[in-house]
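For this depiction, one protein chain was excluded, whereas all remaining protein chains were kept in their positions.
Chain naming follows the written order as A, B and C, and within any one chain the residues start at number 1.
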Amino acid sequence: MSDTNNDQLVQSQDPDHPANLIPRLCRQFYTLGWVTGTGGGTSIRKDDHVYIAPSGVQKELIQPENMFVLSWPTPKYPPSARNYVRKPFELKPSACTPLFLAAFERGALCSIHTHSQWAVLVTLLVEKLHGKDAPFEISNIEQIKGIPKGPSKGMLGFHDTLRIPIIENTPFEEDLTEWLEKAMDQYPDTYAVLVRRHGIYVWGDTPAKAKTQCESLDYLFQLAVEMHKLGLPWT
Amino acid sequence: MSDTNNDQLVQSQDPDHPANLIPRLCRQFYTLGWVTGTGGGTSIRKDDHVYIAPSGVQKELIQPENMFVLSWPTPKYPPSARNYVRKPFELKPSACTPLFLAAFERGALCSIHTHSQWAVLVTLLVEKLHGKDAPFEISNIEQIKGIPKGPSKGMLGFHDTLRIPIIENTPFEEDLTEWLEKAMDQYPDTYAVLVRRHGIYVWGDTPAKAKTQCESLDYLFQLAVEMHKLGLPWT
Amino acid sequence: MSDTNNDQLVQSQDPDHPANLIPRLCRQFYTLGWVTGTGGGTSIRKDDHVYIAPSGVQKELIQPENMFVLSWPTPKYPPSARNYVRKPFELKPSACTPLFLAAFERGALCSIHTHSQWAVLVTLLVEKLHGKDAPFEISNIEQIKGIPKGPSKGMLGFHDTLRIPIIENTPFEEDLTEWLEKAMDQYPDTYAVLVRRHGIYVWGDTPAKAKTQCESLDYLFQLAVEMHKLGLPWT
Partner (left out) sequence: MSDTNNDQLVQSQDPDHPANLIPRLCRQFYTLGWVTGTGGGTSIRKDDHVYIAPSGVQKELIQPENMFVLSWPTPKYPPSARNYVRKPFELKPSACTPLFLAAFERGALCSIHTHSQWAVLVTLLVEKLHGKDAPFEISNIEQIKGIPKGPSKGMLGFHDTLRIPIIENTPFEEDLTEWLEKAMDQYPDTYAVLVRRHGIYVWGDTPAKAKTQCESLDYLFQLAVEMHKLGLPWT
C-alpha cells in the first residue's frame, strides 16, 4: 500500500469507470432484492486494477470513495504486486474477494455475488429432487440463449441444456474459494456457480455481460421455482 | 443505406418521437421484468420509417442514437426501398425485426416483444391442460375489456372469450416469422401471439395501444397462473 | 358547460389540489399494479367541484390538464347544475363517474377504483368457499385497524371482523351503479365494495384516507390469498 490512499484511482468523470459503475450496479441489485441487508457484492477488473465493493455496508448507498482497489498482475505490473493499493478508512474488504479473483484468473472482467432467493430455492429443490451432487439443469426456454456456451463458444441454443454447478456452503465465505475453483475446473464452460443455501457467483467477459447473464440466470431460477409449483418439469 | 448515417432521423425534441419513446418504453419494460438480460424488444413505425431497438444491449440503457431505422414502403417511398437507412455503429439489428414487420404489414404502428414469465408459464399450462394446438383462453374478467375484438371492431366485452394463439418456439428467432404469420392468418382478429417457452409478441394501432394491450395481457396471464394455483378455472 | 374550457380550474401551485393530486396518485397506483393498461380511476371532490381522471389513458402519464371537472350541488351551487364545467379536448369521461358520485353522495371526498389482482382473486375465492352472496370477511389481523368501523364510528379493532360486500360484475361499468348503491345501503358502514372478477371501489372522508384505506384493504386481500395457499383460515 502506497503512502497516500490513491484517491485518484476512484475519481473519474466516466460513468462507466469501475468506481462509478460498481455503486450504480449495487443500487440496481438492491432494487432487484439481490443484496438485501449488506449481502452480496460486485467487483470489476480494469487493466492492472481490481475494484471491489466493501463488506458490511448498505449496498444501495455505496459511493466511489468506498471502493477497495487491488493491484492486478499484468506485463507492466509483476505478479508479486497483487495487494491493496487503496483501502477506505474504517471499511472492511469483502470476504468475497478471493472468489471474485478466481473468476478474474479465468479471464473475467466482472464478478457478481448475489443472495437471490430464487437461487437459494433452486439449490434446495435440486438437492431434494436429484441429490447433493446434481447441478441445476434447464432446457428449452428462450432465456437460456442469454448465457454463453463457454468462453469463445457463442451463446447456448434453445435446445441446449443450461447446467450450473452447485457447491455446498461453508461457515466462512473465503473457504468457498477452494470449492468454487474445483467447480470451475469441473465445469470449464460455466460462467456461474450456485452455492447451496447461500446464493450465486456469476462472472462475465465484460461488466455488461456479467450483469445481463446474472439477470438471465435469475429469471431462469424464478421461472424454475414457479414451474415446480405448477408441476412442470425443467428439462 | 445512404452515405451519412442519417443521425437527424433519431434527433427530435418531441418526447413521443419513436427515437425518444422506444428508450422510454424499454426502461419501463425493464422495470416490469419483460426485457430482463437484453431479452425482448420494441419497434415503432412512423410514416415511411420503422424504428427498432438494437439487439443484445441492456434495454434500460438504450439511447435514441442506438436506434436502427428501416425505410417503409408508402406511396411516396416505393416498396423496393425497404432497407436500413440508419445502422448504429457496432450494434446488431434485432432478430425480432421480421416479426415486428409482420405486424406492421397488417397495419400496426407499434410492436412489442417480451419474455414475461407469466406469458411463458401460461404457454406451459395450456399445453399441459389442453395440448399443443390449444390457444390461451380466458373470459369473464374485467381486464379483458382492455383488448380489441379485432381491427375496427371495438373492444372485447366482459362475457367474450379472449383467445391468444400459441406457436412453438424455434431455435432461431427469425424462423418464428413464418409461424407468427400463419397464426395471424388463422386468428385475423388477434393483436398478440404467444410463443411457447419464450414470451409474447403484441402489437397495436398506436404505440400507446400496443403498450396498454401488452399490460392488460400480462395482467391476465399473471391472474391466470394465480387462478390455476388456487384451483379456479379460466373460462 | 361554459364558453371557455375553464382551464383555471386545473391550474394550481398547491401540490394537493385535486388537479395535481390525482395525477400523482395515479402514478403511485400504476406502480402498485392497480391501474394496469388504463384500468381503474380516481376522483376527488373539492367544494363545489368534482375532479375525475379521464378514461382510456395511461394512468401514469395523466396531467392536470387532462382532468374532467363536474359541478357539485352545494348551497351556493344548486343541484340542477351537476354537469361538466370542464371537458378536455379529445378525451372521454370515465365510465366510473356515476360510481364515484355514489360515494360522494354519501359524504366521501375521494373515490378510488382499482383492478388489483388480489381483489379479483379474493372475490373468486369467496365465491368458491362461501357462495355468491357472501361478503369477504377477515379478522384478527392488525392491518384491519386501518379501516373505519363506519362513518364517525372510529376504526375497526383487532378482534372485529372486516366485512366487504361483493357485487357481480356487469358488461357496462355504469350499470354497476345500481348494485353498488344497493350494497352501500345494505352495508351502510362500509367504505369499499368489491366487484367480482373486476376489482374494487374504495372511498374515504379525505383523499389521504381513501388512499390509505385502499392500501390497507389491498394488503389484507394479498395476505388472504397467501393465507389460503398455506391452508390458514381468514376468521
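What we mean here is this: a residue touches a chain if its C-beta (ideal position, glycine included) is under 8 Å from a C-beta of that chain, and two chains touch if they have at least 3 such contacts.
None of these values were measured; they are calculated from a predicted model.
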| item | value |
| --- | --- |
| Omitted chain's touching partners, listed by label | A, C |
| Residues belonging to chain C that touch the chain removed from view | 140-143, 146, 157-159, 208, 211-213, 215-216, 218-219, 222-223, 226-227, 229-232 |
| Where the unshown chain meets chain A, residue by residue | 33, 36-39, 58, 115, 117, 120-121, 124-125, 128, 169-171, 195, 197-199, 225, 228-229 |
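Please note the rule applied: only the chains that are shown with their structure count from here on.
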| item | value |
| --- | --- |
| Same or different residue numbers at the chain A/chain B copy interface, by half rule | different |
| Shared interface positions of chain B, touching two or more other chains | 229 |
